[in-house]
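All protein chains of the complex are present and in place, except for one that has been dropped.
Moving on, here comes chain A:
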Amino acid sequence: MTEFATRALLPAGLRDILPPQAAHEADVVTRLMASFAAQGYERVKPPLIEFEESLLEGSGAAMSKHTFRVMDPVTQRMMGVRADMTPQVARIATTRLANARRPLRLSYAGQVLRVKGSQLRPERQFGQAGIELIGADSAAADAEVVILAAKALVDLGVGEVCVDLTLPSLVPEICSGLDEIDGLKDALDHKDVAAVAAVGGAIGPILCGLVEAAGPAVPALARLSAVPLSGNAAALRERLTAVVELVSSAAPELTLTIDPVEGRGFEYHTGPAFTIFARQSAAELGRGGRYQADGESAAGATLFMDTVLDVLPGPVAVRRIFLPFGTPFAEGQALRAEGWVTVAGLEKVADDRAESRRLACGHLLVAGGVIAA
């Protein structure tokens, strides 16, 4: 390998982000955080690394196999690099902010690191931005989180945002008290109705009804209401119905689907959960839902910045103007105040116009006047 290659090569799943994408990403994050802040979500900033036990506690356990560990030489305890920020924010809410008034609305943005990328998502480091609503357990709280996350994407300019609402705790609720059924999870995960019917036994018809109740929200809810459910399962269904009504009336531009049996990646959710897609992308833009934060009911949403940026139009080109060597500082200041990006010449050159083109400036300043380069 050449010396350049040796220095340039990064470990798998990590990359440098260059101009103008780096500034674009920061700008998009800022706009998202402003959307969250406008509805009372206050920003917190947890550390990159913390003790493994607290990072992987409760709903954080799902991230165990994705987490980089290092030994803290000071305390001799294991520390984990965050692979997801939600458990950190939940920890802050239930410890340091335990006495803050409820419902508590927090937002966050930061980078996470994962041990291994998947084939579909090879990035090991990517940005997350999200919200957590802690200490409110109602359909209104579920809907607020869904609407805020999805609308923030619409406001950024993501076209055709789709939200898939799920009830990951519904199937475990129906199966509770029964012996574990071989092959059931696999059949449900694949949406294979015939296989669900074959292995489901006595609860097969109910589970098949749930699989068939996936699809566009309105007709799917009608099918779901025909499935005979009782007790907690019926309560979950009522909750989902209420959330669908709230979301569709507040944000009719969203494509809403429901999927009562989707459970992959939602192992720790206790109520309605959701995944956000966009028509142009095969990857999820975000996901979230209801979980338990150390005894308190909470709902949250996380957006994945890498996939969000993929579906957004690229950065808008900035207006750059070249200031020839010796331009008074105040003149540059005045142009910057008008919204120009100024690039100052650091030495006298023969042809200022050629120099401005070389430095990717569309304009230059000549004798106090702006002219095209």
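Just so we're on the same page, a residue touches a chain if its C-beta (ideal position, glycine included) is under 8 Å from a C-beta of that chain, and two chains touch if they have at least 3 such contacts; residues count from 1.
Everything that follows uses one rule, which is that contacts and distances are computed from a predicted model.
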Per UniProt, the name of the complex member that is left out, chosen from "NADH-quinone oxidoreductase subunit F", "Rod shape-determining protein RodA", "ATP phosphoribosyltransferase" or "Acetolactate synthase": "ATP phosphoribosyltransferase"
With the full complex in mind, choose from A:D27, A:E57, A:D192 or A:D294 the residue touching the hidden chain. A:D192
Looking at the whole complex, which of A:I203, A:A283 or A:V349 touches the chain that is not displayed? A:A283
Missing-chain contact, candidates A:V115, A:C162 or A:I206, resolves to A:C162
Contact partner of the left-out chain, one of A:P46, A:G117 or A:G265: A:G265
So that we can see where the missing chain sits, which residues of chain A does it touch? 119-120, 160, 162, 164, 189-195, 215-216, 255, 257, 259, 264-265, 275, 277-279, 281-284
